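The other protein chains are all here in position, but one chain of the complex has been omitted.
Coming up: chain A.
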C-alpha cells in the first residue's frame, strides 16, 4: 500500500539521501540503512532510551520516531559526539569512572548526557538522576554513571572557564 519516499536527513553533519517507507523507525534507518550502529534497541515500549539520539536540539528515542517525521532534520548520534582519537569529555569520563560495563546503554546514555549538560551545566546528583531517568542500565546500578557525568561536567566547566 505504502510506497517508498525520498528522504533527506543530516546525520553527524553528513547529509544522507535515500528511499524508505514512511513507517521505518528512525533507529532502523540509522542502524541498518546508514550503518550507524552505536544507538541500540533495548525495548519496544519506548522506555529504555538505548536508542537516544539528538534531533534538532532535543533528546529523542529514535525507536519512537518514523523516518518520515525526521525528514529534513539534523541528527547527532554517539558517533558524532566523539571518536577514538577525540573523545568527548563525557566519553572520557565514562571510561575513567567506570560508567559502563556491557556498553549497550552507553551510546544513549552519553548522547542524553550531552544534552543534559547543555541545559544544566552544573547539575546536582539528584538532577542528574532525574535528567537521565529516560535511560535504563542493567549493569552499572547508575552510581558510576552519575559520577561520570559529574566528572565530565567539572571538566567541561573548567575548560570553559579557562577559555574565557
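Note that a contact is a pair of C-beta atoms (placed from the backbone, for glycine too) under 8 Å apart; a residue touches a chain by one contact, two chains touch by 3 or more; residues count from 1.
Everything that follows uses one rule, which is that contacts and distances are computed from a predicted model.
A.B. asks: For the chain that is missing from this picture, which UniProt protein name fits: "Light-independent protochlorophyllide reductase subunit B", "Cytochrome d ubiquinol oxidase subunit II", "Carbon monoxide dehydrogenase, medium subunit" or "Protocatechuate 3,4-dioxygenase subunit beta"?
C.D. replies: In UniProt, the chain excluded from the picture bears the name "Carbon monoxide dehydrogenase, medium subunit".
A.B. asks: In the whole complex, not just what's shown, which of A:14, A:47 or A:138 touches the removed chain?
C.D. replies: With A:14, A:47 or A:138 as choices, the missing chain is touched by A:47.
A.B. asks: May I ask which residue of A:60, A:75 or A:145 touches the chain that does not appear here?
C.D. replies: Answering carefully, the residue with contact to the hidden chain is A:60.
A.B. asks: Quickly run down the residues of chain A that touch the omitted chain.
C.D. replies: So the residues of chain A touching the unseen chain are 1-2, 5, 21-23, 25, 41, 44-47, 49, 52, 58-61, 63-66, 68-69, 71, 112, 116, 130-134.
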